[in-house]
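I'd like to ask you about the structure that follows.
Of the protein chains in this complex, one is absent; all others appear in place.
Our next item is chain A:
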Amino acid sequence: MQHGKYRFIAGFLLVPLAVYGIFVISPFVQAIYYSFTNWTGLSGDFRVTGLENYQRLWHDEVFWKAVGHNVLLLLLLPLLTLGLGLFFAFMLNVGGRRRKNAAVAGVRGSGVYKIIYFFPQVLSLAIVALLFQFAYNPNSGAINSFLSAIGLDSVKPDWLGDPKLALWCVTAVMVWSNVGFYVVLFSAGMASIPKDFYEAALLDGANRLQTFFRITLPLLWDTVQTGWVYMGIMALDGFAFIQIMTMGPGGPDYSTELLSYYLYTKAFRDGQAGYATTVGVALLIVTMIFAGIVMKLGRRERLEF
C-alpha cells in the first residue's frame, strides 16, 4: 500500500514537473547566468564577463528612461484602474434607488453594466492594442474624428506620435481594458457585505461617502491588495501595447520605452542576448521591490464578517 502510494505520487508528478522544469525553471536560472556573459545569441561561443553588463546598464540612458516609465506606470495604473473599479462597483451596488426594507440597493440593470464593462477583458491584448492604434490615428481615427464632430476641430493631437502624449495614451488603453475586471471582482466582494452594516451606519447619520470609506473599503481590503499586485505585474509588462501601438523602437524619442520591450529589442533585434537578460534581471529586481512594498504597506488586520 505504502509502496503503491509513492509510486503513484512519483508517477503523477513526473510529467508536470518535467515540463515545468524544462520550460520555466531552467530558462529563469539560465537567464541569471547569461546576464553575466557577453553572449550575442547568434553563435554558441561567449565568455563570462562578470559585472560588465551591469556596469553598462548603469550608464545606459535608454534603460533608465524605461525604468522611469515602468515606475510611473507602476504608480498610476493600479491607482487609476482600482480607483475607477471601486467607484463603479460602489455605484452599481449602493447607488440604486432605495427599495422597501433595504437601506441600500444596487442600480437597476447592474448585471448589464457588468457584462458590458467586462468586454475588453476577454479580448486579446493584441486586439485591444490594434484597435486603439487605429482609434488614435490622428487623421482617420475614432478619437480625433469624434473631437471634430463635437466642434473641437482645432484640437487634433498627434496622440501616439507626440512624445509628450504617447505614454499617456498607452496608459489610458491599459486602464480601459482592465477596469471592467475589477468592477466585477469588487462587485462580488461588495455583494457579500451584509446590508445591515449600511443600514446601521446610515441610520446613525453617516453619508454614502462615509459608508464607502468606513465599511466597504476596509472589508474589501484583501481583494484590493490582490488587485494591486495584478495591476503592478501588468504595469511591469506592457510589452504587447508598446510593441503594437507605438511606432519605432519604443515610441517617438523612446517616450514609451518599457523594460520588457527594451529586453525584446536587445535580444531579438540587436543580437545582444546577454545584455538583454541583464535588463531582465533588473526587471526582476523592480518586481521584487514592488511586491515587498505592497506586502509591507498592505498588511492590516484581517476583518472577518
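What we mean here is this: a residue touches a chain if its C-beta (ideal position, glycine included) is under 8 Å from a C-beta of that chain, and two chains touch if they have at least 3 such contacts; residues count from 1.
The rule is simple: contacts and distances are computed from a predicted model.
Asks: Absent chain per UniProt: "Carbohydrate ABC transporter permease", "RNA polymerase sigma factor", "Rod shape-determining protein MreD" or "Pyruvate dehydrogenase E1 component beta subunit"?
Replies: Matching the unshown chain against "Carbohydrate ABC transporter permease", "RNA polymerase sigma factor", "Rod shape-determining protein MreD" or "Pyruvate dehydrogenase E1 component beta subunit" yields "Carbohydrate ABC transporter permease".
Asks: Of the residues A:Phe36, A:Phe181 or A:Tyr254, which one touches the chain left out of the display?
Replies: A:Phe181
Asks: Using the touch definition from the top, which of A:Arg56, A:Lys156 or A:Arg208 touches the missing chain?
Replies: A:Arg208
Asks: So which bits of chain A touch the chain we can't see?
Replies: That gives, for chain A, the contact residues 4-6, 8-9, 11-13, 15-17, 19-20, 22-28, 30-31, 34, 41, 84, 87-88, 91-92, 95-98, 103, 107, 113-127, 130-135, 139-142, 145-146, 149, 176, 179-181, 184-185, 188-189, 200-208, 210-211, 214-215, 218, 222-223, 226-227, 229-230, 233, 236-237, 239-240, 243-244, 260, 263-264, 267-268, 273, 276-277, 280-281, 283-284, 287, 291, 303.
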